[in-house]
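A protein chain is absent from this complex, but the other protein chains hold their places.
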Amino acid sequence: MAEIIQMMALSPTMNEGTIAQWLVTEEQDFKSGTALCEVETDKATMTYEAPLSGRLLKILVTAGSSAAVGQAIAVAGKAGEDWKSAMGSDTSQPLETNPASTQAALPELGAVQPARAPEAPPPAETSSTARLPSGKAPASPLARKLARDTGIDLRGLRGSGPGGRIITRDVQAANQAPSAAPSLPKAQPSKTGTAPANAQLRGDSQPVSRMRSIIAQRLSESYRDAPHYIVRCVIDMERLLGFRNTLNIGRGEKISLNAFVLKLAAKALEAHPVLNSSWQGSSIQYKPSADIGLAVAVEGGLIAPVVRHCEQKGILQIGHELSDLVDRARQGSLQPDEYGDASFTISNLGMSGVEEFSAIINPPGVAILALGAIQDEAVVRDKQICIRPILHATLSADHRAVDGASAAAFIIELKKLVEEPALALL
Amino acid sequence: MKKNDADQLWQIRASMVLMRIFEEKTGQMYGLKKIGGFCHLYNGQEAIAAGFAAILDYSKDYVLTGYRDHGHALAAGLEAKTIMAELFGKVSGCSRGKGGSMHLFDAAKHFLGGNGIVGAQIPVATGVAFAQKYRKTGGITVVFFGDGAIHQGAFHEALNLARIWNLPVIFVCENNQWGMGTSWKRVSAVDDFSLMAAAYGIRGEPVDGMNILKVKEAAERAANEARAGNPVLIEARTYRYKGHSMSDPQKYRTREEIDEYKKQDPILILDDYLKEQAIWDDSKAASQEVSATAITAQAVEFAEQSAAPAIHTLYEDIYAGEPFFMKPCLSNEARSD
Partner (left out) sequence: MAQISYREALNRAMVEEMKRDDSVVLMGEEVAEYDGAYKVTRGLLEKFGPGRVIDTPITELGFTGLGVGAAIAGLRPVVEWMTHNFALLALDQVVNEAAKTRHMSGGQLSVPIVFRGPNGPAEYLSSQHSQALASYWMHIPGLKVVAPAFPADAYGLLKTAIRDNDPVVILESEMLYGYKAEVPEEEFLTPLGKANILRQGEDISLISFGRPVHLALQAAVLLEQRGVQAEVIDLRSLRPLDEDTIAQSVKKTGRAVVIDESWPAASAGSYIAYRLAAECFDYLDAPVELVASEDVPMPYNHALELAVQPSVDKIMAAARRVLYLEAAHG
């Protein structure tokens, strides 16, 4: 009876092959081991040797076509046989190949599922055993176990082990002197005066909010995928502060310093467009406008409203838009198009008093500028020590798109503009 | 020719035809992904396994070989179905699905396996011969290996040991001329491997490995000497038709070279001899092919229908008696505690 000839895996990883050419023609006899055809596999062109002897009755997959492993490519049999007789019994089907990797697509940031009504929280544990915070106090496992078993709160103990590790003898000592060893059920007075709401969080676990999870996802992705590096510079703010004071004289709504920085950054981005781009894997997309986001801390997270087309707008307009966006960000009433797709981002923690910090790039941008507090510092000008208001600026950039030289050129450009705002007029 | 001799030649032919058809089916099953991993086919070399099998006394003799072991397993009398089931990784396989193509074993049939490390079986076989001599069983051990193995230290160490202790062992180098993709001539200091025996004071003999009659004669001679405590080295010059393994694109040799060797096909040579001797029989020959095809088809069916080994069997066959394992590797399910 005529027999189906199936495509075979000619390399261990082959799931499909293309017939490069048939070496035996229809109605030609061949012997087992004869080269029937050549098959292009995923690795090489391999010879397909006949697994049996007979006559090639019918070629089902012609040269240039491909067939999955297991698929019928020809029919062989004896002279005069009807090739179709084999087809009735054709149970040959392409072998199942590995399913294409079904990597779950990450949800788009703007399109998070609407928040479901929160499910009733599980009843709080009422176990009488002390629940220990998973906190940082280093303690040996045995000390923790002992504390659990005896109801000792490790937070009240001072560890005598290396690095302050609480070890068994510390817990035992606490047990022997109960008055000195605060046990958990008693509320601990807050030493630092933290708000009671925060104090209540100790030792609890809290479900993550939607905003928190988006932040977590976006920033993890950014930090993981974009090779971050930072460049720093120190900026003398004297002229810009003076300039701002002058402009604000008699003005009801003061122009914020951020508005100036956005404007000057837009100017610097014009000169260094790669900082105003987006990494697309196989291409770098240069953005048509400087759409600058400003990170704003809001309850439970942060958001970066975007002032579009900063390069075209004046400082007054930028300042006006910024103050509106920031207000609405804090109210939680921003529309998605008001915070998405920043081409560049600025994060200013100056109000919090930190001198400097570095930030994680806000996708799809390739750089973020982190600004610390403006503080008077002793600096050298014309070989004289003098006191100037100094800003520490830190630029994080994505090395896939931006090389160090470009980042440095940009931040120095910005420094020049801030130190001599009149240059922006050129 | 005596009838007995004629019968034996026909039996040998049946054995070679079965090896050939079994391997063709194996190649097909590999292509259909029923068989995985490294799979080395024996096509072209059948005369060597068949020639030795014809003269061995499997009640006391032993055979060891390398990883190109399907033909040798069939020659030693392993059933096609247990071999195919092993290739399929089934529990009904001759090694319970633990060994696969390279590690076919049958202790009862004195077939001590396919060995995956090039040349490593040679000292082991020499040790089997040591035990035979120690126990005065009268048996001999035949160890097969390829032209790639002959340069391993294991070969040279074993020949020396076999000679100094006069062990009943026959070393058979199946020189199929290609150590994977390397021509034997490129990596050998001599162009006649049988010469290597001289360094160890044992007799070496080259033989045409495509000619079953010559292989059988040489095997008989060697067996007689080995039984008397004189180890022998035989170089059987042969040719493998297939790639080194199933994933070998064979760019190192031409199709013409293969076709040239197929003209000296061991089965054809035997057929010609049978015709010369006027004991050829068309229908008998055809029936051998039909029978081998049927045996192979049944083997595939048996393998298909056999059960896969249960997962828990992975903890079996590692130690005698009470098994133990380093604990972190055990799943909770498999942990007995």
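A few points about this structure:
Letters A and B mark the chains as written, and numbering starts fresh at 1 in each.
Everything below uses one rule, namely that a residue touches a chain if its C-beta (ideal position, glycine included) is under 8 Å from a C-beta of that chain, and two chains touch if they have at least 3 such contacts.
Everything numeric in this text was worked out from a predicted model, so none of it was measured.
Counting contacts over the entire complex, the absent chain touches A, B. Which of B:Gly127, B:Pro206, B:Gly229 or B:Pro249 touches the hidden chain is settled by the complete complex: it is B:Gly127. Considering the whole complex, the residue from B:Lys34, B:His103 or B:Lys214 that touches the absent chain is B:His103. Looking at A:Gly163, A:Pro207, A:Gly252 or A:Gly353, the residue that reaches the missing chain in the full complex is A:Gly163. In the full complex, the hidden chain is touched by subunit B at residues 62, 93-99, 103, 105-108, 112-113, 115-117, 120, 122-132, 134-135, 153-154, 157-158, 160-161, 164-165, 316-321, 324-328. If you put the missing chain back, the residues of subunit A touching it would be 140-145, 159-164, 167-169.
Simple rule for what comes next: only the chains that are shown with their structure count from here on.
Listing the residues of subunit B that touch subunit A in their complex gives 20, 24-25, 27-28, 30-33, 36, 43, 241-242, 246-247, 249-251, 255, 262. Contacts from subunit A toward subunit B in the complex involve residues 6-12, 32-33, 35, 43-47, 49, 51-52, 69-70, 95.
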